[in-house]
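Down below is the structure, laid out as structure tokens.
Only one protein chain is missing from this complex, and each of the others stays in its spot.
After this line comes chain A, so read on.
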Amino acid sequence: MKKFLLSTALAGILALPALAPAQAEEPKHGGNMIVTYKDDVATLDPAIGYDWQNWSMIKSVFDGLMDYEPGTTTLRPGLAESYDISDDGLTYTFKLRPGVKFHNGRELVADDVVYSINRVVNPATQSPGQGFFAMIEGYDAAAEGKADTVSGVSAPDAGTVVFKLSRPDATFLHVMALNFSFIVPKEAVEAAGADFGKKPVGTGAFKLTEWTLGQRLVFEKNADYWISGVPYLDSFTVEVGQEPVVALLRAQNGEVDIPGDGIPPAKFVEVMKDKAQASLVVEGGQLHTGYITMNVTQAPFDKVEVRRAVNMAINKDRIVQVINGRAVPANQPLPPSMPGYTKGYEGYKYDPEGAKKLLADAGYADGFATELFVMNTDPNPRIAQAIQQDLKAIGINASIKSLAQANVIEAGGAGTAPMIWSGGMAWIADFPDPANFYGPILGCGGAVEGGWNWAKYCNEDLDKMAAEADSIVDPAKVDERLAKWSEIYMKVMEDAPWAPVFNEQRFTLKSARMGGDDALYVDPVSIPVNYDYVFIKE
């Protein structure tokens, strides 16, 4: 029995909230931060919300059993005080932190955890996160509606929750930190019905106090929050319906603290050239890779030489220039900040001559014509044009099909698109673990009608290796597991169903009065900022 008592570590966090992120300055309490977005906030229901805009708001209103150190990808306990993993890796026992209260004043108990997991798996909830819980025993019956509850989740007493898994899964603790696992109080969900997403009740650092549809949401500090001293802000206001260009003008005018949609591409160079403005921009990596998929079930991309030739034909440095250097060239599916990334691997070097030779070897000495699908918002059509020119140089005539996001996703799922540039729909990790970049987008499970594996690439040996890697749950063997994942992605690169192009960098503009470590403004799991830990300096 491996026992992890985390209460000591947590006592440190509880007593010294300022230690959480390494901060250059002493945090100040109070004030209201203003954040803007173009689109409405769809919902704050943690079982439903799945866009990057509401993702971090939900994190501030709710909590899960697990959490991350602010500004990092390091797991830490959240509502769980400690947890146990059985030797076979199949049973997880969580001890709940006592005295945690929901915003409605009621104390959190183990039954709330059981209820929340059952709710997200229940097909009636229509949760986009349902599939993440497939490793729990009894998932299939519950997900198909044949059972009301997931048999593998139980609450032996008010302070203990036990999860029984049907297979060992090293990503389970990450799943417990996902928004979809956040704990909701049954009575509030039942009272609000379908409107729970507009009237959220959680245990988080902020509570929603106002939601004027189409205009603004106001979140106020939860004075009873279980991490004492957090959050630092008294409140934050999210103003919606603001065009990114206008939001930037307002930020320059001191009316907005964070333009949530970032710096519009057309304004990027102008902002970065201006020293005063550039000093307010925080840059960081994100768990994102932009790639070209090639449908391996269709000629000519059924030939590995052709796919490798495409990899060698793409001038990634030039594409990075097309987007004003807002990315770094990629050579493998995983982004550099992801555990399991293969350091020292150089990938396919830009070599049009070598690419032509490979095409000739595959029997396409005269090239061929194909289609490149792309989402129709800037800068993606421009990137597609750069790709088109690179392909033309080795004899491939790719016509660009520029469509709305939903139409590209549809074509990718249906397998009718020979090539897709992933920009605007690219994979951003749900949680910081290499497994999350495989299953749905490179594994056999995703290579089905409607799946997200747009290359329709299915290598059963790799699926087996992936299952083996994820069965290594012992934290002492984490390096062994990551080495396995690195090997998997290297094999993917050999088969070349994708041409990885770049890893996008994040650029967050903040007002001069905002304080807190830079890492909080490019937090890998909370986009655009970690609302709980930023503060106003004045």
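Assume contacts are C-beta pairs under 8 Å (C-beta built on N, C-alpha and C of every residue); 3 or more make two chains touch, one makes a residue touch a chain; residues count from 1.
Going forward, contacts and distances are computed from a predicted model.
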Given "Thiosulfate oxidation carrier protein SoxY", "Peptide/nickel transport system permease protein", "ABC-type dipeptide transporter" or "DNA double-strand break repair Rad50 ATPase", the protein name in the UniProt record of the chain not shown would be "Peptide/nickel transport system permease protein"
From the list A:60, A:82, A:181 or A:242, pick the residue that touches the absent chain. A:242
Among A:410, A:463, A:495 or A:518, choose the residue that contacts the chain missing from this document, as touch is defined above. A:410
Among A:88, A:157, A:195 or A:302, residue touching the chain not depicted: A:195
When the complex is taken as a whole, what residues of chain A touch the one chain not shown? 38-40, 42-43, 45, 48, 50, 123-124, 126, 128-132, 134, 143-145, 194-195, 197-198, 212-215, 239, 241-243, 245-246, 249-250, 252-253, 255, 404-407, 409-411, 413, 430, 440, 445, 448-452
